[in-house]
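Removed from the display is one protein chain of the complex; every other protein chain stays in position.
Moving on, here comes chain A:
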Amino acid sequence: MSANELPVTDGEAAAPLHASIHGDGPAGADHGGEGVWARAWRTLRRNPVAIIGFVIVAVFVLVAVLAPLLAPYGGTELPGRADVRPTLIPGPSAEYPLGLDRYGGDVLSKLIWGAQASLLVGVLSTLFGLTGGLLLGLLAGWFGKWVDFAVMRLVDLMLSVPSLLLAVSIAAIVGQSSMAVIIAIGVVQVPIFARLLRGSMLAQKGQDYVLAASALGLTRRSVTMSHVLPNSVGPVIVQATLSLATAVIEAAALSFLGLGGGEPSTAEWGRMLTAAQQELAVAPRLAILPGICIAVTALGFTLVGESLREALDPRNRTRR
């Protein structure tokens, strides 16, 4: 958070200068002595929806990180292989609390390892999208003019193809593996982040505190890096949280379309859901359990993202 605090102090230093011109506070600065983030945090703590979201996300992350300790069996182990017949997939028992799947894997263990796989895909693809979007957005915002034009047309192009098709096309080039899924989902996020960053940087550019900073003789680079960028970060964090939800869902969709690569028995929610298709009438739990895991995880990230968006929205600030 320290990087985000920077413009607040700088903004306050600059405030007297432009306050005499406009009598209006800089966007990033705060007159109550409380930062934007501290205020957002205070709002979030009192919001039950946000708390539910945080709890879901926390449980998900804990399960993912502690998978080796929590899961009774390894992710690739098939402990019940001998017990499974083509006509009989054993349901819940003392040994396998959520039953077996048709490969003889322990469903509980696979769900736990699946959390790890989802977290990995979500975080890595979002980081990929964020980095790419940041680079493109910075490039456009920094150079402006024709670079801006070229970058934004590229972004338009990428957005003109529906995201799932874009991901599928990219996966076709990269090959079938979990890395391909991460790259495909990440690339889909790039134009979204690029447009968002550029938009909010442009909005910041017109702000008085930026004018003040330039008037004080700061170089364009330091204005961009230490004033404009940190102040544009709010919507990006919101989008990143929401894109973690999308990533979990899209990864499942790509698995469903057969682009995940690897063994069909892999401990991954989307793959489990896809494999369960054949046993829908015999053992619906095999589809329902991973489906619920995907939905609840996506719900957690969505709730956190949406309440964060609300908490950071300056329009909601004046109402209290």
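Just so we're on the same page, contacts are C-beta pairs under 8 Å (C-beta built on N, C-alpha and C of every residue); 3 or more make two chains touch, one makes a residue touch a chain; residues count from 1.
We take it that contacts and distances are computed from a predicted model.
The unshown chain of the complex is recorded in UniProt as "Peptide ABC transporter permease", chosen from "Phosphonopyruvate decarboxylase", "Spermidine/putrescine import ATP-binding protein PotA", "Hydrogenase small subunit" or "Peptide ABC transporter permease".
When the omitted chain is restored, the residue from A:42, A:81 or A:153 that touches it is A:153. Interface residues of chain A facing the missing partner chain: 153-154, 156-157, 160-162, 164-165, 168-169, 172-173, 175, 245, 249, 252-253, 256-259, 273, 276-277, 280-281, 284, 287-288, 291, 294-296, 298-299, 302-303.
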